[in-house]
Each structure stands twice: as structure tokens, then as C-alpha cells.
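Only one protein chain is missing from this complex, and each of the others stays in its spot.
To keep things simple, chains are lettered A, B and C as they appear, and every chain counts its residues starting from 1.
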Amino acid sequence: MIIQLEVNTPEKDIQELIEKINQKGLHTNYVVGDNHSIIGVIGDTSKVDLEEIEAQKHVAKVMRVQEPYKKANRAFHPDNTIIDVNGIKIGGGNFVVMSGPCSVESKEQIEIVANAVKTSGSTILRGGAYKPRTSPYAFQGLELEGLELLKLARKATGMPIVTEIMSPNLVEKFVEDVDIIQVGARNMQNFDLLKELGKTQKPILLKRGLSATIEEFLMSAEYIMAGGNSNVILCERGIRTYETYTRNTLDISAVPVLKKLSHLPVIVDPSHATGKSWLVDPLSKAAMAVGADGLMIEVHNDPANALCDGPQSLTPEAFDKLMKELKVLAKALNIDF
Amino acid sequence: MIIQLEVNTPEKDIQELIEKINQKGLHTNYVVGDNHSIIGVIGDTSKVDLEEIEAQKHVAKVMRVQEPYKKANRAFHPDNTIIDVNGIKIGGGNFVVMSGPCSVESKEQIEIVANAVKTSGSTILRGGAYKPRTSPYAFQGLELEGLELLKLARKATGMPIVTEIMSPNLVEKFVEDVDIIQVGARNMQNFDLLKELGKTQKPILLKRGLSATIEEFLMSAEYIMAGGNSNVILCERGIRTYETYTRNTLDISAVPVLKKLSHLPVIVDPSHATGKSWLVDPLSKAAMAVGADGLMIEVHNDPANALCDGPQSLTPEAFDKLMKELKVLAKALNIDF
Amino acid sequence: MIIQLEVNTPEKDIQELIEKINQKGLHTNYVVGDNHSIIGVIGDTSKVDLEEIEAQKHVAKVMRVQEPYKKANRAFHPDNTIIDVNGIKIGGGNFVVMSGPCSVESKEQIEIVANAVKTSGSTILRGGAYKPRTSPYAFQGLELEGLELLKLARKATGMPIVTEIMSPNLVEKFVEDVDIIQVGARNMQNFDLLKELGKTQKPILLKRGLSATIEEFLMSAEYIMAGGNSNVILCERGIRTYETYTRNTLDISAVPVLKKLSHLPVIVDPSHATGKSWLVDPLSKAAMAVGADGLMIEVHNDPANALCDGPQSLTPEAFDKLMKELKVLAKALNIDF
Partner (left out) sequence: MIIQLEVNTPEKDIQELIEKINQKGLHTNYVVGDNHSIIGVIGDTSKVDLEEIEAQKHVAKVMRVQEPYKKANRAFHPDNTIIDVNGIKIGGGNFVVMSGPCSVESKEQIEIVANAVKTSGSTILRGGAYKPRTSPYAFQGLELEGLELLKLARKATGMPIVTEIMSPNLVEKFVEDVDIIQVGARNMQNFDLLKELGKTQKPILLKRGLSATIEEFLMSAEYIMAGGNSNVILCERGIRTYETYTRNTLDISAVPVLKKLSHLPVIVDPSHATGKSWLVDPLSKAAMAVGADGLMIEVHNDPANALCDGPQSLTPEAFDKLMKELKVLAKALNIDF
């Protein structure tokens, strides 16, 4: 941590500040500049509150040198984390595709889609039971009934299931019922929920918030890991920018950046990233080429009548074509898929 | 709602689409353009899912004409909502200042600050008991004990209290204990929490999310109101932009925009908007001049030793000076303060 | 164009507005809604000023249906534009790599780099002579001398050269000296420069502005094309967002979007998109996979002593490795490279 002092800070105040820092068990190194002087702080600063230092008299700016996350940090855990979900490996050079409808609508619908995506090579089934909707008047998901239908589809196909949780009250239920628990973008900083999930051992698929920095994203993973659950899968799904042609802007460079900073697996959701089904194909290929560990793709047997996210859902036919092309691409890239 | 069709959409498909819309109890008006044709949809479209329409074959784009919020909409409720909190009126030309420390730290601290801000003319006491922190290793608030200390400070000063809720599990407790329940920026789209708050009659102070559009902000207010609770206070607290000198960018024009679109009171939080205490003074004055119904300001007796948000907290002396100047300003602006 | 009227607009004023529009040679279609009424405007609205309509009394909002660009619009020119630069084809299924140093520094440097990138398979040589620098105190390029060195390198290697122009005063000189004229991101809306370039027939490589929407980007291409020069190559090079880990955020989905909306070739600059050399490799592959027509990559023989953009420059060795891998990828994607 580096502390930049205001111009003309009295020597006495500098010494007081240095003493205060030393009392936290840290060491300091004071460098006098021509205009600004700085204090270098040495030791484990991950638990030091940057804001507390900023609030000290004569402090102009505080800059972190050490990342504030530890358990999610590749510096301390150089090897890739590989998460095993019923024998399917996520991370570490394996490429996984999770697919299925935005929301579970009926027994027939989820079974048709589940069978179709399985045939095309998807190994994990996604489907929404509880849906976060901007409008209180929009379809909110089949909820408990949706969970039951997902379980039936799992039984029928053998595919593990991933679905979104929205409330800390449902953690116990989800741990029992599903294979991967998804935390949506809007709940990335729902810290009470993250803390509850940290107490379980269930794989968590954590989506990046709409305006979360990469560091904040990793700090949310750290919340879950600090609680004791290190099975976290990161998911880039588009960020909010000024561009409105696409619903969000897929931050494709976040994938190699996250993989450099962290050992956790990183997947991409091209469906939510843009909100347009015709962009899912090129973006899926880009995600594979850039080094993602997998994809999460919305597939619906009848997009025009889907109860949500129809505009971004692929038909089973389009999904099948995409999967075939991804397999050719994987070979060229030496990816195991 | 206006539906723009793709170039060369077959007449048969257009008729099918029109029929589908008519079946929803809406009327249509079909306009043939030189290149693009459009369908105007007439009737109450607030409950029609825009995405469902977008997913139809040959639909190029869908544009809303009617706002998707109804209860929060000034068009349907022209008069300003005035919320009464123990005799203190919020909205409708009254100017209210809520102030106090970022987090409640001790009985002594909250009492010193409460008395100070009361003396300066603040009428509502703010203080954090449960704190949403980016890092799992940062101070998370005194929680239940913090609530108790706030209640003691209320008893001592007579000021109503406002504090932040983070979990739907605590709604009952908060309804009993506090006077205004605050929903923080990170939870603006925590829909489960909003739904629970909609079942109460407690005033809710809803903060705008870091990257929430004005429409999304009003839709979150609509969630609470749709549940039956129309006591919602909107709070602009800065949005995330590319500029990093300030922590966030105060969207000052959001204040008059929100007041035009909605009848709900709108206050401004200049402390979180920038993260710098020396900006609180000019931004508070700007907020009053632009037409806000009030302010929420962080005050701490000893910012350098605050357990959170020290850099943005005013000392009681600086706060007192600001309040005096705001009173002069209010007079020039014909504001009741 | 669709005009949304304010609630309760008097019939008389609506008729006046309709008449005003009809006088511009356009047709109107008036649709009465439950709350808002709308006027559909039919005919060539590309030359109608949206702002003029917005300024009319009782107009609540104006929405375009037709895109405001015509010459750059795929709807009117379905076939891909292919630009021929000394026999090298850009666009229409050909993949081209332009590479070289950020700035030309010496005869020796440009020749070493030019020979190296040619050997690796690059067919166009890039190099900066006039450099747009944020600081007036930074190296501003070798200017005229840089141009001469580029011409020598072209002579030595046979590669066409592309370099950036910053002033309308230099158009004549650049037309004579270089093969492709580059307009940088900061000058994307330097309309005087665009107009001058529109009078030439030289291929123009137009970079997207840091905060330009896709529509504004295409409107700048339209400026050049409206002047009579249809040889425009679009270049996505990252946009400005709140994320600061990378210098900019590569908007990878802009590539398929631009190719859908326009017939112009689209290339990607992964070097400027992130400012970090280790990200050039994965982003180049992503750009190819997503459907770009080519790449522009910075290569420097000695990045640590480069006079600009060292941190984002590849060494010739790293560039050679990347080119080999791109060739394998191209085969899997059926791309001609």
C-alpha cells in the first residue's frame, strides 16, 4: 500500500501517521519527493481498510499494491481450480457447455430442450425457476414447481442442473436439489446471500455484476471462499456501457484477465451479453478462442413463445450447428471438448 | 408500443403477428413505410412483455411509448407524494436533512453525533448497523447491537432513524425498530427484498443502483408499490462512469427528471456520490438548487478513526457551517427549510 | 420516423404538426393511443433533422425507424465491399494483418520490424509518423521524416503502408505518399478532416471513437462516403467503460453488428484495445473467430525502448508465434488467410 501525502504536510503529522500504521503490525518506508512525499506500507495489507487510511489528515491518495483478494488469487494458488460436478470437470483445460431455456415453463418444454441439448453435446442443463425481472408485472418463474421439473429433466437425461438463487432463505433447498447454484448479475453484491453460500460446499456459478469491476467481481468470489466454499465458477455475461445496440457489452478481455489474476474457472454467457440470438454464434466462438473454460447458452424449442428472453434464445437446430462448429474450433485450439 | 418489422416481411406473417397481439386484448394500427413497416399497439401495454414481442419472427425492434411503471408514474398521480415520518414531512416542497455516521460504532459515538446534527438542524438520524462491504475482511457493522444503539439515540434526541436493510429475513425486525428502512444501491434489484418491503407500510428509502437507468430505478420503486406500500423515497447517490477522480458521478439532472416522471420525493446523498468530504458542501448546495426534496449526509465526530467511509464524512463543525449556508440558500429559492 | 405526442395535445396543434411534416414531402399516419398518440412519418427521413422535430410543441419523443446512414448501409448495398490495396484484398472473406511499430523511430528500426512482420505473413505495414499524444510533452512522432522512412521500408519490402493523419492540411501529402490513410479514434468526429478525405479515392482506415456508438461510427464513415470516397475500412479498437484494468474495453460484438448493418470491411486493433501486450494474442484469436476481416497489431523489436506504446507491443518472436496459430485457426474457420 502506498500513501501519498499532501504538499507541505508537517513532519510531526507524518510521524504520527507512521506510528499509527506501525501499530497495525505493518512496516513503513518514508520517501521524500520534490513535491509529494509518500509512505510505502509493507506487510499483509489485505485486511487494512483503505478508506480508514484515506480519511487520515494530510493523506492525498492511497494506492493498493497488493490485491485485496487472497483465496481467489492466483499468486497464492498457482494451479487452476478444477471443479467436479458429477464427474464433469470444469476448469483446467476442459471446455464445458451449460445450456437450456431461460425459464422452465412446463414438463414437456424442459424435457424437449434437455434432450435436444444433450444430443448436441451439452453436458449441463440450465433452466430458471426463480427469475429476476425488472418489472413486477412480468413472469417471475415457476419457482418451486420449476425446481421439481428441473429435477425430473435431470433424472431423464442424467445431466447435472444449474439454476439461479435469489434469496438466502432458499440456500438449504437449493443445496439439496441442484448441482450448481447460480448467483445472477444483480445479486453479485448481495453479501448476505454470498455469506450463506460460503457455508456450503456446493459449486457456485457467480455472474459478474452489470457494472462490477474485475476486482469487485473477484472480491465477491472471495466472500464465498472466505466462508469456506472454494468451488466458485466465474461467469462474464456483459457489462453496461454507453452502447445501446446490444443490451450489454461482452467484456471479452475479462476472460484472460480473470484467468491471469485468479485460478478459478471462467465461463462466458453470450446470450445475456447481447440479448440477440444471432450474436450467440460468433460470440461463442470468440469466447472459446480467447480461452474461456466454457459457455452458458440459452436454448428454447419455441423462442417466439418463450415466457422470457425469447430474443436471445437459440433454437435446438441453431444450437446443434453451433456445437458442431465449436468442436472443429476446439481441435484447432487444442482444447479438450 | 411500436413494433418495427424487418424489410420484406411477408404479409401473411404480419397478419399472424397482428392477430397474436389482438388476442392479448390490445388494438393495432399497421403503417406501411417505404422500407420498414410498423405496427402501433394501443391499450394498456405495461403488462406486455417487450421481450416476447421482440422474439417474434420478423420483428426488428420494439419501442415502448407508455412507461412500464404505473403506481410510481406522475401521469397517473399528478400530486406530489408527501411521506409523514413522525410528523416530519418528506416531499411536496419540504426540505429534509438526514445525517449521522456511516456506521454506528458505540453508544458514545452515536450520541455525540446525533446531538450535534440535531443542534445543526438535521431532523432525521442516519446510521449503519448492517454494512454492505466490498471486502469480506472489512468491518461489517455492529448489526443487532447497532440497531439497539440507534434506538437509544432516537430516544435521547427524538429524531426518527433510518438504516439499511440487506436481507429479507430482517424485514419484520426493521419494521418494528426503525422509522425509515433504507435499501442500498447494491440491493436496488434484490427483488425478493423489495417484495417483502412491499408488504409493509414502512417508509422505504430506495437508493439508485450504481448502473441503474432512471427507468429501472422507478421500476424498483414500482416493485415495492405493486406490493401495496406506496411510501417510497428515491435517493440519487451517484452512478458509475468512466471518470475515476470521484468514486461515483453524481447525476444531478436525475433529480428534476425523476420529479417530472414520478410523484415520489427525491433526495440526494452527496457523501456516497463522490467519496470525498470536501465535495459534500458544494454538491449539497447544488442538490438544493436543482430541486431535491432533501439530503442524506454522513457526519462523524472523528473521521480519521471512523470504522467506515471516513474520507467522505463531515465533522460536526463542517456540517453545522453547511446547514447555516443551506438555510440562506433555501430562503433565496423559496424552499421551506 | 415515429413522433410521440404529449398527453392531451390539442387536436389543432396535431394537425399543424402533420401539415408541417407533409410540407417536407413526407407522408404521415396518425395513430390515437389510450394515453399517448403517435404520428408515423413515411418517406426518406434520412435528411430530416430529428432535433427539429423534437423541438416542436407537444412532441414528447422522436424515434428513428430508418437508419440515418445510406451509403454505408447494407440494406441498400447487400454485397460486401472489397477494397484492393496494391493487389491485397480487404473485406469479403479475406483476412488481412497490418502490423508494425507504434511510431517510426529510425531507418534501422522500421526496416528490422518491417522485414520481421513480412516474414511472419503480415501483408501491410503500419507505423506512426504523426502521433496524437495526450501530453504536449510526450514524443510527437518523426512527422515528415517518419513518412520518408515508411516509404523506404515500403520500397524495401514491397508492403503497402498505413499511417495516421491528424490535420486536413496534410491530406494531399498523404494521398501521394501512403497507401491507406488512418483516422485515429480521437479524430473520428473531426468532420473537417473527414470531408477532405471524402474528396480523395484513397482507402481510409477509420477507427471507432472512444465513446462513439455504432451508429455514430457509421455516420462518420458516411461523411467520407458522402464526399465520394467509398473505400472505408472500419476498425474497432476498444471503447471507454468504467473498467480500468484494461486501458479500453474491446467491444467484440461490434464486429458482427457492424458487418450486419454495413457492407464495409471491419478489422480489430487488439493492441490499443487493452494496452497490454499479453492480451494481444487471445484477443487476436477472438477477433478472427468472431468474424473480423483482419487485424492491426503493434510490433516492436525492442518494446522496452519504444518511444511510444511499448507496453502493448509484441516482439517479432511473439508476433510470429501468433501468426502461426492464427493460420491454424483460419483453416478451422474456413477463412482465407
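The rule we apply is simple: contacts are C-beta pairs under 8 Å (C-beta built on N, C-alpha and C of every residue); 3 or more make two chains touch, one makes a residue touch a chain.
All values derive from a computational prediction rather than experimental measurement.
Asks: Looking at the whole complex, which of C:Thr9, C:Asn35, C:Asn115 or C:Ser211 touches the chain that is not displayed?
Replies: Of these options, the touching residue for the absent chain is C:Ser211.
Asks: Footprint of the hidden chain on subunit B, which residues?
Replies: For subunit B, the residues touching the absent chain are 211, 213-215, 239, 241-246, 249-257, 260, 273-274, 278-279, 282-283, 285-291, 328-329, 331-333.
Asks: In the full complex, which bits of subunit C touch the chain not displayed? Write them out.
Replies: Against the missing chain, subunit C presents residues 46-47, 49, 51-52, 54-57, 68, 132-139, 166-169, 186-187, 189-192, 195, 210-211, 216, 219, 222-223, 226-227, 240, 303-311, 313.
Asks: When the complex is taken as a whole, what residues of subunit A touch the one chain not shown?
Replies: Subunit A touches the chain not shown through residues 2, 4, 7, 29, 31-36, 38, 40, 42-44, 63, 65-66, 75, 211, 240-242, 244.
Just so we're on the same page, only the chains that are shown with their structure count from here on.
Asks: Give a one-word verdict, same or different, on whether subunit A and subunit B use largely identical residue numbers at their interface, taking over half shared as same.
Replies: same
Asks: Can you compute the centre-to-centre distance for subunit B and subunit C, using the mean CA position of each chain? Integer Å is fine.
Replies: Subunit B and subunit C have C-alpha centres separated by 39 Å.
Asks: Could you grab the centroid distance between subunit A and subunit C? Build each centroid from C-alpha atoms only and quote it in angstrom.
Replies: One centre to the other, that is 31 Å.
Asks: Could you put a whole-Å number on the gap between the CA centroids of subunit A and subunit B?
Replies: Centre-to-centre distance between subunit A and subunit B: 26 Å.
Asks: Mind pulling the subunit A residues that touch 2 or more other chains?
Replies: 211
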